[in-house]
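Showing just some of the chains, left in place.
Letters are used for the chains, namely A, B, C and D, taken in the order the chains are written, and counting of residues starts over at 1 for each.
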Amino acid sequence: MFSVTVRESMMIAHSLRGEVFGPAQRLHGATYLVDATFRRPELDPDGIVVDIGRATEELRAIVGELSYRNLDDEPAFAGVNTTPEPLARVIADRLADRVAAGGLGEGAHGLTQLGVSLRESHIAWAAYDRDL
Amino acid sequence: MFSVTVRESMMIAHSLRGEVFGPAQRLHGATYLVDATFRRPELDPDGIVVDIGRATEELRAIVGELSYRNLDDEPAFAGVNTTPEPLARVIADRLADRVAAGGLGEGAHGLTQLGVSLRESHIAWAAYDRDL
Amino acid sequence: MFSVTVRESMMIAHSLRGEVFGPAQRLHGATYLVDATFRRPELDPDGIVVDIGRATEELRAIVGELSYRNLDDEPAFAGVNTTPEPLARVIADRLADRVAAGGLGEGAHGLTQLGVSLRESHIAWAAYDRDL
Amino acid sequence: MFSVTVRESMMIAHSLRGEVFGPAQRLHGATYLVDATFRRPELDPDGIVVDIGRATEELRAIVGELSYRNLDDEPAFAGVNTTPEPLARVIADRLADRVAAGGLGEGAHGLTQLGVSLRESHIAWAAYDRDL
């Protein structure tokens, strides 16, 4: 299995609902380092997993829709706790949509798995992996 | 599959038995950066993999039982070479016991996998992954 | 010159006023990795720059007063843009106050310089250095 | 499953053929941080995944055959785009050959998987995983 990973980051505000979150129930924020990993068993005709340039652009666009925002006010997350786990899934699903729509090039249709991790500090991170 | 990882560290002394270990047969020591990864296919009712606060506390408690010690003198490791591989397993197994005992909360019973890695330097690390 | 550095992190929300900040004028947030560096020309009687345990506790307490908060609502920052530069200075000044008050132990009175850096992502960080 | 990873690096020149590579079609170069991961379900009689010393030596030897070279001139890569994906496979396959030949010791015959990742910058990396 081959894989390629590209990194971006985003800076958001949010608050979390539920006693389990303790002080994170208050409005606060986070920088998330976002690593998107693309996987496939065989390389495409260019000898790559995915065009790193396009992958970076698409990831940047998706992350840009979330960045410099208060996620508590985003309709896409109404009623959802924006912990890094579901954020990783949203980013992975949007990347998967872009792959399906051809945004990462024809060769990207051979991708079979996609993973997104969000690092919120030097001591904690979350990830979501899915098939394509 | 979702995952969450938390990081702690520990500082221990030990020596290793066996020619394969070369100079590491002498009494020496290590700082291990300990990353514990919790995995599950679906999130719990709070929308998380595991309560990061509790996971960190439990990992800190388990690591604290090993830290600032000479592992050559620990009864738990009598007759065992305390290379990072079995140390990772011991920490993973103790975390699994804490999950089973409810120490990470009710939601944690939905965890399906657990992994622990130990970084011993900028150029070497080890890991152990198991099912729950 | 000797130095010791300890690391903590904090997660905050804020917005910045001024065209220069572009999209960061919107309410958003950040994780700041906070590194506090203590410097002195000679070691104290215990052979250290500063008690790492106490230094970590004091840094954690100061960072804890800012963490999980919307800095736009903090009276201490009324009328101040909470970019990482002034945040680094505030943390450094509060640490200096703690050193002067004896919070880091008697030996810490020999410290001559203090620096605080705030990493906001994998590609940007800020710092403030001052004399004691 | 247990694993052990060791890190080396190499510095190479190359150019890539194909419009998808944009400016990387020009002769340029890269430092690749090379992480080799060895996996097995049970430890060997010494209680390890693999002898870290030998694994490091073998990885250094394989990487050394590529380092400080222009890969465009290497017969082994004639007609191949030396993107990090196939480079990771070449290194993994050569390590697998060394394992089979006994170069990592008798215990290494119990290894079941091998992975190699190549980090080309702080924002992009590639990997290849295979069975043994």
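To be clear about the criterion, contacts are C-beta pairs under 8 Å (C-beta built on N, C-alpha and C of every residue); 3 or more make two chains touch, one makes a residue touch a chain.
Note that the structure is predicted; figures quoted are calculated from it, not measured.
A.B. asks: All chains share one sequence here; work out the copy total for the full complex from the 4 shown.
C.D. replies: Full complex, one repeated sequence, 6 copies overall.
Convention: only the chains that are shown with their structure count from here on.
A.B. asks: Matching over half of the contact pairs by residue number, can you pick out the copy of the A-B interface from A-C or B-D?
C.D. replies: Checking each pair in A-C or B-D, only one repeats A-B, namely B-D.
A.B. asks: When the C-alpha atoms of chain A and chain D are each averaged to a single point, how far apart are the two points in Å?
C.D. replies: Roughly 27 Å, centre to centre.
A.B. asks: How big is the gap, in whole Å, between where the Cα atoms of chain B centre and where those of chain C centre?
C.D. replies: The answer is 31 Å.
A.B. asks: Where in chain A do residues touch two or more of the other chains?
C.D. replies: 7, 122-123
A.B. asks: Flag every residue of chain D that touches chain A in the complex, lowest number first.
C.D. replies: By the definition above, chain D touches chain A via 18, 20-22, 80-81, 83-86, 88-89, 122-130.
A.B. asks: Would you tell me which residues of chain A are touching chain C in their complex?
C.D. replies: Touching chain C from chain A are residues 7, 9, 11-14, 23-24, 26-33, 67-70, 120-123.
A.B. asks: What residues on chain D touch chain B, complex-wise?
C.D. replies: My answer: residues 1-8, 43, 46-49, 51-53, 56, 105, 107.
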